Every structure is written in C-alpha cells, then in structure tokens.
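Only a single protein chain was left out; the remaining protein chains are all shown in position.
Order of writing sets the chain letters: A and B. Residues in each chain are counted from 1.
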Amino acid sequence: MKRANHPARQRLAALGLLAIPLLTYPLIALPEGDLARIPLSYLYLFGIWAGLIVLAALVAERQGRK
Amino acid sequence: MAHKILIVDDEPNIVVSLEFLLKKEGFEVAAATDGEEALTQVAAFDPDLLLLDVMMPKKSGFEVCETLRADPRRADLLILMLTAKGRDTEVAKGLAIGADVYMTKPFSTKALVAKVKELLGIA
Partner (left out) sequence: MFPGWLVALLAIAYLALLFAIARFGDARADNGRSIISANIYALSLAVYCTSWTFFGSVGSAAANGFFFLTIYLGPTMMLLGVGVIIKIIRISKTYRITSIADFIASRYGKSPLLAGLVTVIAVVGVIPYIALQLKAIAASVDVLLAGSEHAIRGLDSTFLIAVVLALFTLFFGARHLDAAERHEGMVVAIAFESVVKLMAFIAVGLFVTYGLFDGFSDLFARAAAHPELQRLLRHHPAGASRWAALLLLSGLAIILLPRQFQIIVVENVDEAHLKRAAWLFPLYLLLINIFVLPLAIGGLLHYDAHDINPETFVLALPLAHGAGALALLAFIGGLSAATGMVIVETIALSTMVCNDLAMPLLLRSPWLRAARRQNLFRLLLGIRRAAIGLILLLGYIYFRAAGEAYALVSIGLISFAAVAQFAPALFGGLYWKQGTRAGAVAGLAAGFAIWLYTLLLPSFAKSGWIGQGFVEQGLFGLSWLRAQALFGLTGLDEISHCLWWSLLANIACYVAVSLSAKPDVITAQQAERFVDIFRRDGRDADARLWRGKTSLGAVVDLLERFLGAVHAEQQLAAHARAGALRDWRELPADAAFVHFAETELAGAIGSASAKAMVASVVQEEELGLEEVLDILDEATQVRAYSRELEAKQRELEAATAELRAANDRLRELDLLKNDFISTVTHELRTPLTSIRALSEMLHADPDVEANDRQRFLAIIVHEAERLTRLINQVLDMAKLESGRAEWATGAVDIGEVAREAMDSLGQLFRDKGVALASEIPEHGPVVLADRDRLMQVTINLLSNAVKFAPDRDGRVRVTVGVEDGRARVAVADNGPGLTAAECGIVFEKFRQGGNTLTAKPQGTGLGLPISRQIVEYFGGNLWVESRPGAGACFIFTVPMPTPQQ
C-alpha cells in the first residue's frame, strides 16, 4: 500500500481551513445592513456556507469520476 | 568469325586498355560507359561475352546482370564481372545473380585473356 497522492483530499482540507476564518468572528460580524430587506448577516453566513459546499462538490466529484 | 565482346566500365582509361588488349587478341570489341548504355549496346551489338564493371552511373553492374539474365533470348550470353570491390560478399552476390566469372581489379592481363578464351571455348 503506497502512500498515494490524494489531490482531492488535500483540496478539501484546504477548503476546510479556508472556512475557519470565513465563518468565525470577526469576519462574520462584518456584513451590516440588508439586501431586499433580508439582513446581510444572514445572507453572508448562508452564502459562504453554500459556496464552500459547491466548491467541495466540484473537487470531490471531479476526482471521483476518474 | 570473331567472337564479339562488350566492355562496360565508366573509367575511360580502363576501357582504353581493355579495348586494346582484346582487339589485339582478335576479338570484335565494343564499349559502353554506364549500365543503361550497356543494355542498348547488348541489343545492338549482340555480344557473346560481357566484361561488366559493378560501380557505374545510372545502373549498377548487378542490375544489368539481373536484367540480362531475366531475358531468355540472352541465355547464351557470357558475363565476366570486374570489380574494384574485392570483398567476398560482393563476389558471392555477383555469382548468385548469374555472372559466369568474377574477377577483381586490378587484374593480370594474361589471366583475363585466358579466362575470356576459356569462357568462349577457344583455348
């Protein structure tokens, strides 16, 4: 069993690391005001979260098909 | 009737010496200086024997020999190959494609005349 190179795993881990500063204080407290009366704080949290999931899906599924 | 001999060589000096040598022995002699000319001369001059050099422009002696041997009308034609390339493979190749005798240059004039006469059945 060789220690294979796993680019997908490494990219996913990088996304996880990226999530830490994006989804903690002080960054999450930054957005203020609202868009179409929906608070930006709410949009920010869900937007970043959704973005991470989309990226993770791209990374995981592209590798998965090989 | 004198036997007819065609000399084929691209070295003019060799043609000169062979021509002189064979004429003196009483043969009727013609000359050609490349392979293609050799074939036309064979048709026109209808020699009994060919003195054929190997390395010549246009058609090599080997090619000339092969062409003539493929022609049934030339079945009686005698071919004596002369070459400056004395390697065994060349000799074997010459004999394989139908030369009667193979001599390397430079040759002894006596030996050549003797061989020609032997081939023609004169001696």
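Just so we're on the same page, contacts are C-beta pairs under 8 Å (C-beta built on N, C-alpha and C of every residue); 3 or more make two chains touch, one makes a residue touch a chain.
No experiment lies behind these values; they were computed from the predicted model shown.
Chemist: Determine which of the presented chains are touched by the chain that is not presented, and list them.
Modeler: A, B
Chemist: Check the options B:58, B:74 or B:117 and report the residue that touches the missing chain.
Modeler: For the chain that is not drawn, the touching residue is B:58.
Chemist: For subunit A, which residues lie in contact with the unshown chain of the complex?
Modeler: Contact residues on subunit A toward the absent chain are 1, 3-4, 6, 8-10, 12-13, 15-16, 19-20, 23-26, 28-29, 34, 36-39, 41-42, 45-46, 49-50, 52-53, 56-57, 60-61, 63-64.
Chemist: When the complex is taken as a whole, what residues of subunit B touch the one chain not shown?
Modeler: 10-11, 13-14, 16-18, 20-21, 24, 35, 55-60, 63, 84-87, 104-110
Throughout what follows, only the chains that are shown with their structure count from here on.
Chemist: Once you find the CA centre of subunit A and the CA centre of subunit B, what distance in Å lies between them?
Modeler: So the centre of subunit A lies 92 Å away from the centre of subunit B.
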